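So, subunit A:
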Amino acid sequence: MIRLEGAEARRGAFWLRADFALARGAHLSLIGPSGGGKSTLLNLIAGFVSLSAGRLLLDGREMGRAAPAERPVTMLFQEHNLFPHLDAAANVGLGIDPGLRLSPSDRARVAAALAEVGLEGLGARMPADLSGGQRQRVALARALLRDRPILLLDEPFAALGPAMRAEMLGLVAALREGRGMTVVMSTHDPDEARRAGGLASFVAEGEVSAPAPVSAVLDAPPPALAAYLGAQEIARSAAIRPAT
Partner candidate 1 sequence: MNGAARPPAGLLVWLAGGAALALVLALTLGAVALVALRAEGAGALTTPDLRALRFTAWQAFLSAALSVLLAIPLARALARRRFPGRGLLVSLLGAPFLLPVIVAILGVIAIWGRSGWVNDGLGAIGAPRIDVYGLPGVLLAHVFFNLPLATRLILQGYAEIPAERWRLAAQLGIEGRALFRLLEAPMLRAVAPGAFALVFLICATSFAVALALGGGPRATTLELAIYQAMRFDFDLGRAALLAALQFALCLGLALLAAGLSAPAALGPGFGAAPERWDGRGGLARAADAALIALGALFLLSPLLAALLHGIPGLGAMGAGVWPAAGRSLIVALAAAALSLALAGALAGLIVALEARWAPAGRLTEALGLLTLAVSPFVAGVALFLALRPLISPVSAALPLIALVNALMALPYALRLLLPPLREAARDYGPLAASLGMGAGARLRLVWLPRLRRPLGFAGGVAAALAMGDLGVVALFSAPGAPTLPLYVYGLVSAHRLEAAGGAALLLAGLSFSLFAAFDAWGRARDPA
Partner candidate 2 sequence: MKTMNLAAAAFAFALAGGAAAQEKLVVYTYDSFVTEWGPAPKIEANFEAVCACDLEFVAAGDGAALLGRVQLEGAGTEADIVLGLDSNLVAAAAETGLFAPHGLTPETDAPGGWADPLFLPYDWGWFAFVYDKTRLAEAPSSFEALIEAPEDVTIVIQDPRSSSPGLGLLLWVKAAYGDRAPEIWEALAPRIVTVTKGWWEAYSLFLEGEAMMALSYTTSPAYHSIAEGDETKAAAMFDEGHYMQVEVAGMLKGTDQPELAARFMAFMLEEGFQSVIPETNWMYPAKTPPSGLPEGFAALPVPAKTLAFPPEEARAMREEALAEWLEALSQ
């Protein structure tokens, strides 16, 4: 589980404050405008942004100062989740051993993980030869092997088409349920949050609202969220995808 107690982080002039807890196996969608603090919150939990005040507990242990790799966390970024000079299987294999010393049984696990995300037989492909969706699947396959209880997703599917997004969300949901993972995913698409289910928080101007069921948040939005959603509706009606 994730618990933030009076947690604060600064990045230049930007200031994020978060104070909430999330139970094991939950799914939390972070909704809000670009620059509102979604990524900073995820980076704070993953360890790429350091805590300037408060506490961060992951699985009940204080983790505010821990190095990224020490945390029970896997984070998927929107892009750059793979090393471009390593093939898909090697990128997945890094989830087992960062030195890539893999035994035959490790290789079998890599192949199985690739198959689990629907990439059977594509282990020899280089990232450049994979589609955007396939690249994210490779990253997910690695997350499977790393087997960390917390999965953070930073607008991971924003670059994908609608059908692919739905498919990827289904994959994430299956992983969460099958392995009891806690998932935090940022998005600026309310539909994506709705489809993912679970809880949602509105993140804007460095403030994180308390997690609440996603339907409750979206059906009766607080004024700031309502304003944001309105903008989304207008954008969608004009058939323009918001810039990522």
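To be clear about the criterion, a contact is a pair of C-beta atoms (placed from the backbone, for glycine too) under 8 Å apart; a residue touches a chain by one contact, two chains touch by 3 or more; residues count from 1.
The candidate set was assembled so that all candidates are chains of the complex that A comes from, given by their letters.
Remember, predicted model here, so these are calculated numbers, not experimental data.
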Neighbour of subunit A by the touch rule, complex-wide, chosen among 1 or 2:
1
Candidate 1-facing residues of subunit A, complex:
46-48, 67-70, 73-75, 77, 79-86, 94-95, 97-100, 127, 142, 146
